[in-house]
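Up next, chain A:
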Amino acid sequence: MIYEGKQKIWSDYQKDIPDDHYFYVRSCIRQSFFPASEAAFLKITRQELGKDIFETEHHTTCGGIAYHSDTIPQETAMTIIARQFALMAKYGYENYVCSCITSFGLYCETMETWREFPELEAKVRENLWKTCKLEFAKPKVLVHASDLIYKYRNLIAAQAKHKLVNVHTGRPLRAVEHIGCHYSKMFPSKGVGGAEYPYVLVGMIEAWGGEIIDYPERRHCCGFGFRQYLVKGNRGYSLSNTHKKFESMEPYQPDLIITNCPGCPYFLDRWQYVIAESTGKTYGENGHGIPVLTYEEVAGLVLGYDPWDLGLQTHQVGPEPLLDKMGIEYDPARKFLGKDGKDIGRPESCMYLK
Partner candidate 1 sequence: MTPLYILPLQTAPEVIDRIPSGYSNFVIPFVVGISFMLIWLTVGLFRLMAKIPARDRRRLWKSFFIPKIALKNIRDLFCDCLFHTKIWKRKPLLGYMHSAIAFGWFMLIVLGHLEVALFVPKHLAWTDGGLFYPIFYRFFVWINPGHVSLRGWFFFFLMDFFLLYVLTGVGMAIFKRFRSIVLGMRHTTKPSLADRIALYSLWLIFPLRLLAESFTADLSGGSFLTVPVNMLWHWIFGNNLYFMPVWWAYSICLGLFFAAMPFSRYMHILTEVLWILLRNAGLQPSHPRKGVAEAEIYACSSCGLCLDACPMNVQKKNLKYSSVYFIRFLRRHNEKKINDIADKCLMCDKCHALCPVGVDAPALRRAQRATVNDSLCYDYSYLQNRVPAPEANDIVNVATGISDAPEVMYFAGCMTHLTPRIIKSVEKVFKAASVNYVFADRDGGICCGRPLMLAGKTSAARETISANRKMILDSGCRTLVLSCPICYKIFKDEYNLKGIEVLHYTQYIKRLVEQGRLKLSSCDERLVYHDPCELGRGCGVYEEPRKVLSQVGTLVPAAKEGDESICCGGSLGSLTLDARDRAKITESSLVNLVANNPQTIVTACPLCLMTFSGPALDTVSHNSGEEATDVKVKDFAEVISQRV
Partner candidate 2 sequence: MVDFGFGLVPSSRINLDLFDREKFEALAALEPDVRKCMACGSCAAVCTAGKFVRTSVRDAIEELFNAHPDKALDLLKSCQLCGKCTMVCPRGINTRHLILSIAKIYGTK
């Protein structure tokens, strides 16, 4: 692997990310599965870095999941999106940052479609007015939340309490980065580093002291693939896809997986459990899995947040081995206690996955 070669490509795919003043929209999946990640994002950007990140309770789903599962037509999806944009304009913002990759992809797709087919834009503009009495607007800049953390990676590194380094051996932690398909595979130019060798997460890992693993099946989808998971008859494909990725990354012995998509952390995490319990195979050291984290969670750990406040207990694959390597203090007793100190329940104990 020739690192310079990659740098050359990364340099071809830089996008300009304004430093401040963003209209933030959450992700349906993430706020239900990893609510703490989005909380962490806001805490980091607002409190640590003092940025102006605005969000409103009026914002809704982008319609992505429905759209990709063929349950709503494109025009409907576009109108929903037009409404989000209109809200942004209404609150006086022109930089749009979204937490969800599916949304990000759909936003890009929609804006490109409008550019290619102005008549569709006109139609949507009309729909928007008819349905919501809102003025049509388009963001000046569209970024994904991970683009922002990428932008701020060095600021975060500057305040780091922990590094992505094995405190016992001093060796950088090996991280597998996994990009959501819709981040740059549809429009390589819209993602930092393009589609073949995306840099957005690599940048973070490098800035925070870790080391990136480039394994053969890196490009593959996490396995969600909408229909592949949502239609139960297809779930075998979803699982096989993920399995292929793990088989391929296994020889590199990764310490963690970092993701920037709602689906990916979920499936890379849960399918490890399913593979373990249905085939007996685990991919981490001595019976553990490979911890799968969102970029906010990683950033949080680097900044020294409490793992349980970051919601790491909601992962199927226990983060403890990683925390130990990073030398992060944590109280096992508090793992399954909510903010109010009450027990939030715990996953069934597994036969194979520790």
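Everything that follows uses one rule, which is that contacts are C-beta pairs under 8 Å (C-beta built on N, C-alpha and C of every residue); 3 or more make two chains touch, one makes a residue touch a chain; residues count from 1.
Criterion applied: all candidates are chains of the complex that A comes from, given by their letters.
As the structure is a computational prediction, the values presented were derived from the model and not from experiment.
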item: Chain touching chain A (counting every copy) in this complex, out of 1 or 2; value: 2
item: Complex contact set, residues of chain A against candidate 2; value: 232-233, 235-237, 239-240, 243-244, 274-275, 277-280, 351
